[in-house]
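Only a single protein chain was left out; the remaining protein chains are all shown in position.
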Amino acid sequence: MIRLLIRDLALAVRAGGGFGLGLAFFLIVIVLVPFGVGPETVLLARIAPGILWIGALLACLLSLDRIFQLDFEDGSLDLLATAPIPMEGVVAVKALAHWLTTGLPLVMAAPFLGVMLNLPGPGYAWLVLSLVLGTPALSMIGAFGAALTVGLKRGGLLLSLLVLPLYVPTLIYGTEVARRGAEGLAVATPLALLAGITLAAVALLPFAAAAALRVNLR
Amino acid sequence: MGGLLEVKDLTVQRGGIAVLSGVGFTLDAGAALILRGANGSGKTTLLRTVAGLQPPMAGTVRVAPDAIAYAAHADGVKAVLTVAENLRFWAGVYGSVAIEDALAAFDLGGLAERPAQALSAGQKRRLGLARLIVTGRPVWVLDEPTVSLDRAAVGLFASAVQAHLAAGGAALIATHIDLGIDAAELDVTPCRAIATTAQGVFDEAFR
Partner (left out) sequence: MSIWEYANPLKFMGWTAPLVPVLWVLSGIALTVGLIWGFFLTPDDYRMGATVKIIYIHVPSAMMAINAWVMMLVTSLIWLIRRHHVSALAAKAAAPVGMIMTVVALISGAIWGQPMWGTWWAWDPRLTSFLILFLFYLGYMAMWAAIDDPDTAADLTSVLCLVGSVFAVLSRYAVNFWNQGLHQGASLSLDSEENVHDVFWLPLLVVLAGFVLLFLALVLVRTRTEIRARRLHAIALRERMG
């Protein structure tokens, strides 16, 4: 399975892998926000945690369909299905690879973009922590959506429609941690709930996604 | 005691409709079976069912777990990885390390460091077939393995299959050409499911 992870990472960072696209998208979304709502620093500071979370979520969404689509098209997925790796493992590894190539760079970029939105000082640590805890759930839920839509010709749009409602709890708890952190309030409750959602998604969704993949392969 | 692969009274389906029914054969160690039949006769569906990618509608496929190496039209070759990287990945997945034998068997030694996107269709196919050797699995299930191979490459493939059989493996191959392998043949045309009969519990319901 470690082999699969290494291969997926190699595929992502080499030419045509789309690595960095999500990051650039994240940057553009954040740059566009002040154009939309005006440059007042007070307003930007107040909405910064939410905007950063939504930007990260959309950037994450952008690359979801690549998780399985390319492997499905070139036959790798058939071969992986007959290989001595459980399908659940394939899903988990691919979601992890997606997180490492998309989620983690977003987490690292978020504080810098936070400066541009005038995020208050105490907010940075909580923003990063909430993204570190929350983005794995975004990747895992996205992998589930990608597994459902992998066989479809126009899967990309449907994928967004399926996945975005599933992102609601993660988004709510994630922004709540970042917002309360920025305002200097207690964050323990939303932090625990956010971690709980991520752990549950990582523990359970590989099974659902693997079931969906098996259906799509037959 | 049966062979490596035993297929009994198998009915395979596509889109909920039976395509082939009553398919039965046994593959012993060292034996190969060539599947014949026109395009669209259900060979691919049969092979995918045997490989466990789709459930049979009726009948049984008896094979040891993790015994089958499947190869289809799509090679699963990643364009941005080199030949050696592609093979090493599959070798890693199957828990073997050496890829030299596989490279040699399909005459890929000189191409090992070339990215797969720079390969011709036939070379890519050879790479896809070389994967079979690194799986180390006894039963090869191959769907049209010789597509886009030239005559020399078909020869390489035939000798690879023969070496595999000599080592106690077995092969189930759907192909239209004569490989020059000593193998039994099975024409699937007579197994074609007759459309009007009740086809299992599901379809009967929607007659």
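First chain written, first letter: the chains are A and B, and each begins at residue 1.
The rule is simple: a residue touches a chain if its C-beta (ideal position, glycine included) is under 8 Å from a C-beta of that chain, and two chains touch if they have at least 3 such contacts.
These figures come from a predicted structure and were not determined experimentally.
Colleague: In the full complex, which bits of subunit A touch the chain not displayed? Write them out.
Modeller: Missing-chain contacts on subunit A: residues 144, 148-149, 151-152, 154-155, 158, 161-162, 164-166, 168-169, 172-173, 176, 189-190, 193, 197, 205, 208, 211-212, 215-216, 218.
Colleague: At which residues does subunit B meet the chain that is not included here?
Modeller: The list for subunit B reads 15-17, 19, 195, 202-203, 205-207.
Just so we're on the same page, only the chains that are shown with their structure count from here on.
Colleague: List the residues on subunit B that touch subunit A in their complex, please.
Modeller: The contact residues of subunit B facing subunit A are 48, 51-55, 66, 68-81, 85, 89-90, 92-95, 131, 135.
Colleague: Touching subunit B in the complex: which residues of subunit A?
Modeller: So the residues of subunit A in touch with subunit B come to 2-4, 6-7, 10-11, 14-17, 71, 73-85, 217-218.
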